[in-house]
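First, the structure itself, so that you have it in front of you.
Only a single protein chain was left out; the remaining protein chains are all shown in position.
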Amino acid sequence: MANGGGGHDALRFYLTKTAQFVFVLATTLLGLVAVTFFIGRIVPIDPVLAIVGDRAPPAVYARVRQELGLDLPLIQQFWIYLRKAVTGDFGNSVLTTNPVMTDIANTFPATFELATLGTLIGTLIGIPLGVLAAVKRGSLIDQFVRFIGLAGYSIPIFWLGLMSLLLFYAKLGWVPGPGRIDVTYSYLYTPVTNIVLLDTAMQGQWDAFWDAVSHIILPACLLGYFSLAYISRMTRSFMLNELAQEYVIAARVKGLSEMRVIWRHALRNAAVPLVTVIALSYANLLEGSVLTETVFAWPGLGQYITNSLQNADMNAVLGGTLVIGTVFVLLNLVSDLLYRLLDPRTR
Amino acid sequence: MAGAPPLPQPSGLRAWLLSAEPNSRWQARLGRGYLGWRSFTKNPLAVLGLGIVVLLLFVALFADFIAPYSPVIGGDLRTQRLLPPSETFWLGTDDQARDIFSRIIYGSRITLFVIVLVSIIATPIGLLVGTVSGYLGGWVDTVLMRITDIFLAFPRLVLALAFVAALGPGIENAVIAIAITSWPPYARIARAETLMIRNSDFIAAVKLQGASTPRIIFGHVVPLCISSLIVRVTLDMAGIILTAAGLGFLGLGAQPPSPEWGAMVATGRNYLIDQWWVAAMPGLAIFVVSLGFNLLGDGLRDVLDPKAAK
Amino acid sequence: MIMLDIQNLNVVFGTGRLRVDAVKDVSFTVKRGEAYGLVGESGSGKSTVLRAICGLAPITGGRVLVDGRQVTTPRDKTFYRTVQMVFQDPYASLHPRHTVDRTLSEPLAIHGEKDAEARILQALKEVGLGPSFRFRYPHQLSGGQRQRIAIARALILRPKVLLLDEPTSALDASVQAEILNLLDDLRRKMELTYILVSHDLAVVAHLCERLLVMRHGEAVEETTAEALRSGKASNEYTQSLIQASQGFTRKPSQATAIAG
Amino acid sequence: MKPLLEVEDLRVRFHLRTGTIEAVRGVSFQLGRERLGIVGESGSGKSQTGRAILGLTPPPGEVTAKRLAFDGIDLQTASKRTLREMRGGRISMVMQDPKYSLNPVMTIGEQIIEAYQAHAKTGRAEARDKALAMLEAVKMRDPQRVFSLYPHEVSGGMGQRAMIAMMLVTDPDLLIADEPTSALDVTVSMEVLRILDELVSERGMGLIFISHDLKLVSSFCDRVLVMYAGRVVEELEAKNLREAKHPYTQGLMRCLPTLANDVHPLPTLNRDPSWAL
Partner (left out) sequence: ATPPDTLVHAWQIDDIISLDPAEIFEFSSSEIAGNTYERLINYDIKDVSKIYGEVAESWTVSDDGKTYTFKIRQNKKFASGNPLTAEDVVFSLQRAVILDKSPAFILGQFGFDKNNVKDKIKQTGPYEFTMETDKAYAPTFVLYCLTSTVASIVDKKLTMQNEKDGDLGYNWLKTHYAGSGPFSIRDWKANEVVVLERNPNYEKKAPLARVIYRHIKETATQRLLLEKGDVDIARNLNPEEIAAVSKNPDIKVDSAPKGTVWYLGLNQKNPNLAKPEVRKALKYLVDYAAIADTIMKYKGEVHQAFLPKGYLGAINDNPYKLDVAKAKDLLAQAGLKDGFSVTMDTTSRPETTGIAQAIQSTFAQAGVKLELIPGDNKQTLTKYRARQHDIYIGEWGSDYQDPNSNADTFAANDDNSDNAKAKPLAWRNAWDPGPLTAKTRAAVMERDAEKRAQMYEELQKAVLDDGPFVIFLQKIEVAAERKNVDGFVMGPSFDTNSVAQAKKN
């Protein structure tokens, strides 16, 4: 096979890859903007109402409508929106009056913090569980993992959330109540990244840090449980697949310990598709934790978008959707890169 | 609870079914179904799953006869409201003094409706998009996968909420919204599967017989993707019921007083701590039905999915 | 009477870094009723030649004439009625979810043939299988039986040319003999033209009159079965193939020098 | 001389939902430091015999034998630990297809080192030298380069040689080769066989060579077991293969086309149900 001109080819390869990624990102975002925008305009909710309220006199109403540009043709509105969006200006949120970007910068870190921890918990527990279930297929532990998974799929998250609050907070008092941090600590540090754990740790406010940790632990475990349900199940099926491969037998033939065969050979291979699964579950937590956020009074992006949507705050909805879309595409990219890293065949 | 008990088979019929040399396509098909059924029934959990699903069907069908009270008309607000489970009200009553048991019984119809509708909308869309894009490749693939990605990258709830908002609330629209948000993963699966088989020799063989592209896709590619998709869809059932519940939770699902389980749980959340049965009972129903579908899906995977059967 | 005329066939896959010249300037002709062999090591482009003829691989250069007419891209229906192919792996070449009946009725349906019923039974008989196989799925058949079905499928449209891509290499020796006999038989009965690809010289020599030795996508030499038998191959590479097909020899030989 | 491997009445059963399959039904043989071939058609139980010896019968399978001993050690009663030390250390196996039997996400070098370190307590540097030496021993042209390649980056022949290097790096006394060349080109497979051959003659290793290619086995091995439906139907010296008594062996020999004589039609095998009894 021709392998000449390696350096030049490699450069071109990466350039094409980058161009491809930019293209994917751009088209996906454009699609997102377009769909959301037009949905926003056909939704039978009057966005002006959200701003001026029910009692406003007609003159005020008309003025605001014009201010919002709602009297322009749809295409023109879209064009204006797009032009502004490119410069990072998504307009102001009606509900919070802040620029949408500021709001997202405030709410996204909360969700990010929660989802990241949740995914971490789900991954760290889910993978070993899945591996165990696959290795001991049909055994009690396999049934257990299956049950955990099933329960994770079928229990309404708000139910579990409230029940766990009732148990761990109200009855046992192991964790503090809903919210990100206790009011006593909330002014001890200055929000920089808005990721409380990071901010408090960086500013050396350890009391506040531990308080934040104790606040996040329950909702994170809850989200972790749901991602665990998915991850353990997928791990199990990938592991079953890998364990049936010839190379596993070859590894046994070499006289390797069963531990090494499972964790180093089989799991190392199962990790390749798992990366995608974890990324997917992470993305789901980032976008889908609305209900958890509601129960735990967690001022996150999910709540923000839902609330905005219900109030026809379309700027906020669009902005939020774009952020989630971007995160999604980025996660795709990262999992793609990891995939390449983990699987030499795709390099 | 077991599913339909296997009828005592007259040995003649059985022999006919298992005949190694069926005489007609029909006999062959029945025989094959019988074999599948036999291997399926060897898996007790799968049978349990099937039992639950059959029970759901049965309950939905005969709700009128099973339910002791009306699902929508409540009793006396002053005396019959939020009663705990008792002999008169097996599962207690809700905030409108309605019998929860009767509501759950009638709610099975809605659940069934949601499940069936979502699967017959989302599965074909996913299947079509996935197989076409996987088989044709090139720019068709690029375009279709971009669209899939866009729908995938959409926050599900936003999309569902938006659709419900655009179409107006109500269970039908909730179903459409859920369907619209759930096809992309199916498309992905179907595409991955198609990519695996599109270069296989048996596809080359039909091509060599001059088969047209639609013929290949629908006659040869689709049947191979469909089984893993069916498995996936049954496994998704729980998620679908819960998404419907989630929409109900946000007030966009079924309209009151219809006894939709998710909406019932959502209402019950107001009484979660003291009148636990209001949310727990329909929640349990959701759990059991999801469990049923999951077990069934697992069992079907063994019967249908050639890869898992290996 | 020339049935197949291949001239300066070139097949290139991919571009740039991924470019593979799978077939380079290969020419040969096959007369009607003749069986022609292609041999060579793995990756030498044998299958690609067959696939290029029937349109499963792109013809990047050269000409392919079937029955005197140059093939069109995409191939038309008459082409498929003239040329059919049998694949190497009997496990992969049948649709796992279609019964034998469905597999065999598919070509008939595509070409709008009538009395499918009779023709399917007829085709099964031709490949030595009874009607009892009609409603079986591939996984209920042995490798040899599958290969017979694949041959039946290829023959059911009554083609003139059969392209055989290692039809026996996945099969046991005993089954291989049955299939080879069947192919021999059918050729005589139906006046078929064969192109047979195999890495087994003995198989090619058994079935074919003439053969082409390929290596790295190029034709090394064209020779005859007779020549092989008498060990008269002029080319060194052909010699080493003959050598290897004799089984293992303990004395060091030139085979070592060539392979790898 | 005490035989290296003693197998008596080896049976492998699979208990499946649909019933029990007996894949190997009472196989007995002894092996010294020699080349023993096992032939038979697909599904006759060759591979299962080989795997049972290593204790690697897949899960639903059950193995019984009157005696299964390696170098006097009873493999049936040996502890897991002994078995593991035996595996790879003293008994090794080369499998059919390098494409599937090498771990796709580890470099070839790593895999060889791992095999070596599983049995020899050595440092990494030494293991590395040993691995390179082994790659050299299997006639790899550029061991340094191959060492750091991934399995998908080498050709089938190279992969199979790497596999052999990996399995022989611990200097085992017995090597089971399960169709080690059937995935390779004729010319390449000759080369691989030559390497195996040299190793046997130079190190005095015992070799079980499993194949369905009678011609190959007869020319490569000293002794041949012919298996049919889980049984050994015939055992004979390789050079006497032409004088095989069993009709199955005879049939197999005859139905191969050869360059030497052109028979039309080829004789085929008529299976006699009594063979399987």
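Quick notes on this structure:
Order as written gives the chain letters A, B, C and D; numbering starts at 1 within each chain.
Simple rule for what comes next: a residue touches a chain if its C-beta (ideal position, glycine included) is under 8 Å from a C-beta of that chain, and two chains touch if they have at least 3 such contacts.
These numbers were taken from a predicted model, which means no experiment stands behind them.
In the full assembly, the chain not pictured is in contact with A, B, by the touch criterion defined above. For the options B:Leu13, B:Leu77 or B:Val116, the residue in contact with the chain missing from this view is B:Leu77. Remark: the omitted chain is touched by one listed residue; of B:Thr148, B:Gln275 or B:Ser290 this is B:Gln275. The chain omitted from view is touched by exactly one of A:Leu132, A:Val295 or A:Val317, namely A:Val295.
By the touch rule set out above, chain A reaches the unshown chain at residues 43-46, 49-60, 63, 93-98, 103, 106-107, 162, 165-166, 169-170, 173, 176-179, 183-184, 186, 294-297, 299, 303-304, 307, 310-312. As for the chain not pictured, it touches chain B at residues 72-74, 76-78, 81-82, 95-96, 165, 168-170, 250-252, 255-257, 267, 269-275.
Note that only the chains that are shown with their structure count from here on.
By the document's definition of touch, common neighbours of chain A and chain C comprise B, D. Chain B has the C-alpha centroid lying closest to the overall centroid of all protein C-alpha atoms shown. Set side by side, A-B and B-C show the greater C-beta contact count at A-B. In chain D, there is no position where the chain touches two or more neighbouring chains simultaneously.
Chain contacts: chain A has no residue touching two or more partner chains. Contact residues of chain D toward chain C in the complex are 41-42, 139, 141, 156-157, 184-191, 193-194, 197, 212-216, 218-220, 251-252, 255-260, 262, 264-269.
Contacts from chain A toward chain D in the complex involve residues 137, 245-247, 249-257, 260, 265, 268-269, 272, 342-345. Those residues of chain C whose C-beta lies close enough to touch chain D in the complex are 41-42, 143, 172-174, 176-178, 180-181, 184-185, 199-203, 205-206, 225, 228-229, 240-242, 244-250, 252, 255-256, 258-260.
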